[in-house]
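One structure follows; several queries about it will come next.
Excluded from the complex is one protein chain; the other protein chains are retained at their positions.
By written order: A and B. Residues from 1 in each chain.
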Amino acid sequence: MTKKKLLLNIFGPILSVVVLLGLWQAIVVWGNVAPYIAPKPWDAIRAVTSNWSTLAPLTWWTIKETIYGYLVGAFLGAFLGVVLNKIPLMQRVLYPLLILTQAIPIIALAPPLVMILGFGVMPKVVIVAWIVFFPVTVSVLDGLNHVDKDLMTLAKVFGANSMRRFVVLEMPAAITQLFSGLKIGATYAVTGAIIGELAASSGSSLALYQRSASGSLDAAGVYGTTLLMTAIGIIWFLLVVGAEYLATPWQRRSTARQWRRGAKPVLTNN
Amino acid sequence: MKRNFLSISVAGAVMALSSITVLSASTLASASTLTAVKFVYDFPGPDMEIIPVVVAEKEGFFKANGLNVSVEFPPSTSSTTQLLTTGSGDIGFITTSDMAVAVEAKAPVISVANYSMTNNWGLFAKPGSTLTLAGLKGKKIFSWGDTWTNAMIPFVLKKAHLKASDITIVTGSNDTPLLMKGTIDFTTSTTNYAIPGITEATKSAPVGIVGAAAGVPNVPVWVYAVTHNYANQHGKNVRGFLKAIKAATIWASQHKAKAVADFMAAYPKSGYSKFYSTKGWALTVPLLTNAAGKYFVQTNKQWTTLATALKSVNLIKSVPAPSTYYTNKFLP
Partner (left out) sequence: MSSSSILELRGISKTFASTTALSPLDLDIERGSFVSIVGPSGCGKSTLFNILSGLIQPDNGSISLEDQNVIGATGHVGYMLQKDLLVPWRTVLGNITLGARLKGKVGPEDKEQAMGFAQKYGLGEFLHHYPSALSGGMRQRVALMRTLATNHQLLLLDEPFGALDAQTRFEMQQWLLQVWRDTQRTVLFITHDVDEAVFLSDRVLVMSPRPGRVVDDLRVDLPRPRTLDTLVSPAFTDLKSRVLHQLHRERGA
C-alpha cells in the first residue's frame, strides 16, 4: 500500500464521520430542534461519558452477548455450509429450513426465547447466533461450490484423499467468501443483542437504559446510547476486517510475511 | 403497564393503518366540513382504555362536535409527548409521570383533563400465592421499563423498608406467561390490566396490593395533553374533543357491552380477547370519575403530590407550580 493510499484509508472514514456529525449539528441548530427531540452531537457524546460508570457494565454485557452469539453463529454457520456442500441430500432437506429461520421476524422470536432460556445472556446469544449464522452458511457454501474443479482433479491425480483435498484446498479456497459472510454478520450482531435485551433483561441493559432515557425525554441519552451501540457494531466489524487482513495476506500482498514463511530458506545448488 | 410491548410495536403499524380505514369510512362524506384532529395514544397498540375515543367516533360524538379525529399509535411507550411537540399529533393520551418528565425537559405540553382519577397501580401475583410487602425481599419483580413503573417502585420499596438491591427487577415485554411459568414472582401493573390478564390465564382473580396499600401516592395515572401552541391556537378543538369524549365516556359506561363491541370492531386484531376487554373496561369505568362523580377535573393537589413524589425518587429535580402542569379551562 502506498503512503498516499494509507492516509486516504485512515482519513477518509474520519472525514466522513466528521461531515456526518457536522450535518447533524447543523440540522439541530438551524432547524431549531428542541433538546428533548434531538440533541446536538456533542451533548449525545457527553450523555455517554458523564454516565460512563452506569453505562460501562451495561456496554460490557452487550459486548459479551454480541461476541458469544457471533462466535456461536460463525462456527455453526461455517459448519452448516460444509455439511450442505458435502452432503447434497442435506442441501435439499436443510436449505428450506435455513431460509425459514431467516423469514421469522427476529422480533417475534425474542419473547418465546426468553420464556425458554430466561433473562440472562443465553437468549441474546441465541438471537445473535440466529442472525449471524445465515450469511456465513451461504457464503461458505458459495465458496465451496466455486472451488476450481480442475484443481480438485489435479489433487486427485496427485493422490490426495478427500480429507486432505478439503483441508489443503477447499477450506482455504472458501476463506475469502467466508469473510464476506462474517462481515455481514458482524454488522447485524449488535442488533440481535439489543433486540434480545428489549425482550427481557434481569437488572438493567443498554437497551433498557435507552428505553428509560426515552421515557424521561432524555434525547441526549437516547442518541448517546445509540452511538454506543453503533460503536460496538463498528468496532466488531473492524476487528473482523482485521482478522481477514491477517488471514488472507495474498489478497493485498505480493510476498508472504516473514513470520508466515516458516523455517529460514536454506538455499542449496543442485 | 400494557402487555406485549415488542409484538405490539410491530402490530402498531398495522393497527395505525387499519384505524385510518375504520375511522375514515364513517367520516368520508362530511370530511370537508369537519376539523381534523390527530389523537395519539400512549402505547404502540390499542387496548380497552381507548374505548372513549372509539365510541366518540363510532357513535358520532366527534362528528356532532365538528371533529374528524384520526388515531395514531406511537413507536414506543413514553414517546407521545414528543409526537405532540413535533406536530405529529394534536391531542395525546399520556401518564401523569410522562407529563411531569416532559415539563422537567421543558417540553411545552400541558394536561387538559384527567382520564382516571385514582392510582390503581400495584403489585400482582398468581391466584393463591402470598403477596405481602414484607415478603418482597429476594423476589423477582416484573417491570415494563416505563417511566410510571420506574416512578412507583421506589415507593413500594420505601413502604416495605427494602433497598433496591433487595429485589430483582426483570424488565420485559409480556408479564403473564412469565408469571404463569414462575420465572417471576410478582408483576407490576394497574388493576384494569392485571386483573383481566391474569384472570384470563388462570381462570381466577390474582392477588394484589394496590394504591395506598403498596405505598404509592394517590394520584391519577392517565391524562389528556396538548402543546401550549395547540391550546392557544385550537382551544375550540380541545374543548370540542373533551365534550365529545365526555359524552362518549358516559355512553360507554352505560352501554359497556356495546362499547366493547365497538372497540373489537374498530381493532379486530388488537390481540385482546372480548373477555379481557370487557373485564378491563368494567374495571376502568369506576376510575374515570372523582368522589363527586365528576369527569376530567384536575386539582393542584394531585400535581403537587405527584411532583413531590417524583422528586423524592429523583425522577425530576424540582417541583414546579402545579399550574405548569395543567389547565381546567377546556373542560366541558
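The rule is simple: a contact is a pair of C-beta atoms (placed from the backbone, for glycine too) under 8 Å apart; a residue touches a chain by one contact, two chains touch by 3 or more.
No experiment lies behind these values; they were computed from the predicted model shown.
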Which displayed chains the unshown chain touches: A
Of A:A26, A:A56 or A:V168, the residue in touch with the unshown chain: A:V168
Selected residue (touches chain absent from view) among A:Q25, A:T226 or A:T248: A:T248
Absent-chain interface as seen on chain A, which is shown: 148, 150-151, 153-160, 164-165, 168-169, 172-173, 175, 248-250, 253-256, 261-263, 265-270
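Throughout what follows, only the chains that are shown with their structure count from here on.
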Euclidean distance of C-alpha centroids - chain A vs chain B, Å: 40
Chain A - residues contacting chain B, complex: 34-37, 105, 107-108, 110-111, 114-115, 118-119, 198-205, 208, 211-212, 214-218
Residue ranges of chain B touching chain A (in the complex, touch as defined): 5-7, 9-10, 76-79, 81-82, 85-86, 98, 101-102, 104-107, 140, 145-147, 150, 168-174, 177-178, 181, 183, 315
